[in-house]
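The complex is shown incomplete by one protein chain, all other protein chains being positioned as in the whole.
Right, chain A next:
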Amino acid sequence: MNDLANSTMTTTSPPKRIDFNTPELQRKRRIRALKDRLTRWYVLVGGLAVLGAITLIFFFLAYVVAPLFQGASLTKEDALAPAWIQDAGKPLMISLEEQNQVAMRVSDKGQALFFNVETGAELKRVDLPLPAGTSVASIGEDQPGSPLVILGLSNGQSMVFRHTYKVSYPDGKKTITPAVEYPYGETPIVLDDAGRPLEHVALNATDSTLVVAGSAGSHLNVLSLSREENMMTGEVTSEQKRIELPQMTEPVKAIFIDPRQQWLYVINGRALADVFSLRDNSLNGRYKLLEDGNAEVTASTQLVGGISLIVGNSKGGLAQWFMARDPDGEQRFKQIRTFQMGTTPIVEISAEERRKGFTALDAAGNFGVFHSTAHRTLLVDPVVDGQGVYGMSPRANRVIVEAGGKLQPLMLDNPHPEVSWSALWSKVWYENYDEPKYVWQSTAANTDFEPKMSLAPLTFGTLKAAFYAMLLAAPLAVAAAIYTAYFMAPSLRRKVKPVIELMEAMPTVILGFFAGLFLAPYVEGHLPGIFSLLMLLPIGILVAGFIFSRLPESLRLRVPDGWESAILIPVILFVGWLSLYMSPYLETWFFGGDMRMWISHDLGITYDQRNALVVGLAMGFAVIPNIYSIAEDAVFSVPRGLTLGSLALGATPWQTMTRVVILTASPGIFSALMIGMGRAVGETMIVLMATGNTPVMEMNLFEGLRTLAANVAVEMPESEVGGSHYRVLFLSALVLLLFTFIMNTLAELIRQRLRKKYSSL
């Protein structure tokens, strides 16, 4: 501002004056100016950097969350036309191995051909041992992720094989060697005794039992092969059993076997599904898959885990179906959700091996990527001209489509299909559930488990905890603030304010531990006492006040004005002691000796020891000082002139309070409540320790809950970096951040406006 280096001094000064322009002083001035400028830059850069670091929180959280809502992307690589493709026959299936290096193609000639995914070069060709003179009529795979394949032959027999890939490091270079194995022997399994060609086949293998099914026209054959290995000799004995099922009337289109070998789904006719129970070999029901009379089923597959079926139709629609219990307790095959891809028939559907996602190819050569539970259509892109056959890698990031004698490799980038706005916030119908529900269950033991990430129960828990906390804190804090600011004697106020403000600094971990270890068991043992305390306290205070007003004047005047709350301390202590002392008696008289049992048995309400009541008490305690100090400030700074005017006009102090002071200060009180709410919503340690952390959606006072903040604290350390779960936890942090930030900003704006109003009064 006052730049010394540029200030010029007159050189023609009188001789007596000090010369300010010696080279030394000039240099000094220059250094000072430089220092000044450097300081300015330093403060500018440093200050902005700190402020920038703070705002970085927003951007970083958003940056981590953003990929959740981006769709998938598909990169088409150059099509390959390897020489072998000319004489390799018609492709029936293509499959890729885990490392995305080797692919297998099975043709109708009964040949399994392994080729390099990058170049298309042939690696190995295996002629499957078909009986002479037969050809492959159909092909079926086990659950997604299983290497078992079944071929249906033209003579009514079937053949099971397995494709395996061995990784070895000869000369330090990673090499993958493919192989074909026959775990059930090379002898074909006879399915159709009449020798009709099998048009559709399916299999399912567990450790002990293999179930194979095949159909010729409308004729359905199901075999169960159980294998027992003798522990002593290692000898394998197998037993073959034909499962007799009611016969079909219409031609079969597809067969699926439930991995628990409980259900057999047969899609037949135009759009029918017959579901058989394999437990008692009976028909569970015949279900119409499509309402549209002109459409028919053209493709279908099982999702990973084998519980859901995805059915594609000739109009480009896809639907997910699974068995769910009706209210009457019967299992029924139900349509869960539908997707629309294009308008041309769906040709092939393929399920992902690790997630509940699937991809589909339609007759126009469009490739679609979907996720069932999140109900997301991530991508629909044209990839080839006309029909084709395709295979997808286990990691669902590489796809090879064969169409028109060419191989079209595709790179698929689809990191977070399982999260969508609707899956996060609305009811979702999960597999094994009988109806759509809000569920948060991010991890489980088994592999085909699907994470259920609905933020609804957590948000509900957050608001529930905040609600009960505010129920206690709001009236108490506001009343206390009004009294301290307006009625209390100044000498007492100076003592009381620091005590309540000290509460604000109390670490919440202490409140949480106190609530969890002391309050929760205490409340459980003294329930009647707690409730009678809540009722008796106001009554006790009023009675004490009334008695005080009846006291002889000589006694009454000894207590100065504004000391009511000091008088009340013994009263409150007495009422508290009385209600807690009476608690066991009340319990014996009214609740058969145990109120907790009475609540859960006679009222039928679940009772958790660490419940919303305890959280309400502890967190209410934690937010009281926040609300109190701001509300007190607002009431205290109401201009004196207003209240004095009101009192001068003859209003009682209480009338002045309710009609003048509170009205004037109400925006301030409101903003205090908002800040208290913000604190209650973001509080972590108290809810973590004082609730059971069960993500349930019940308003029940006696049941636990789980809040967004506590959930982050519990699950964050063990979530995989960059995974969907990790990002969803970041999302909940972002939600918390935005919620509290908006609440606080609004509160602050209201307060600023109020301050302006006061200053004009």
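One rule holds in what follows: a residue touches a chain if its C-beta (ideal position, glycine included) is under 8 Å from a C-beta of that chain, and two chains touch if they have at least 3 such contacts; residues count from 1.
Simple rule for what comes next: contacts and distances are computed from a predicted model.
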Can you pick, from "Malonate decarboxylase acyl carrier protein", "Cytochrome c biogenesis protein CcmF", "Rod shape-determining protein MreD" or "Phosphate transport system permease protein PstA", the UniProt name of the chain not shown?
"Phosphate transport system permease protein PstA"
Would you mind spotting which of A:287, A:467, A:487 or A:636 touches the chain that isn't drawn?
A:487
Taking the full complex into account, find the residue in A:54, A:132, A:194 or A:648 that is in contact with the omitted chain.
A:54
Options A:81, A:573 or A:699, residue touching the unrepresented chain:
A:573
List the chain A residues touching the unshown chain?
1-2, 4, 32-33, 35-36, 38-40, 42-44, 46-48, 50-51, 53-57, 60-61, 64, 475-477, 479-480, 482-484, 487-488, 496, 498-500, 502-503, 505-514, 516-518, 525, 537-538, 541-542, 544-546, 549-550, 564-566, 568-569, 572-573, 576, 584, 587-588, 592-594, 597, 621, 624, 628, 652-655, 657-658, 675, 678-679, 681-685, 688-689, 709, 712-713, 716-717, 721, 729-730, 733, 736-737, 740-741, 744-745, 748-749
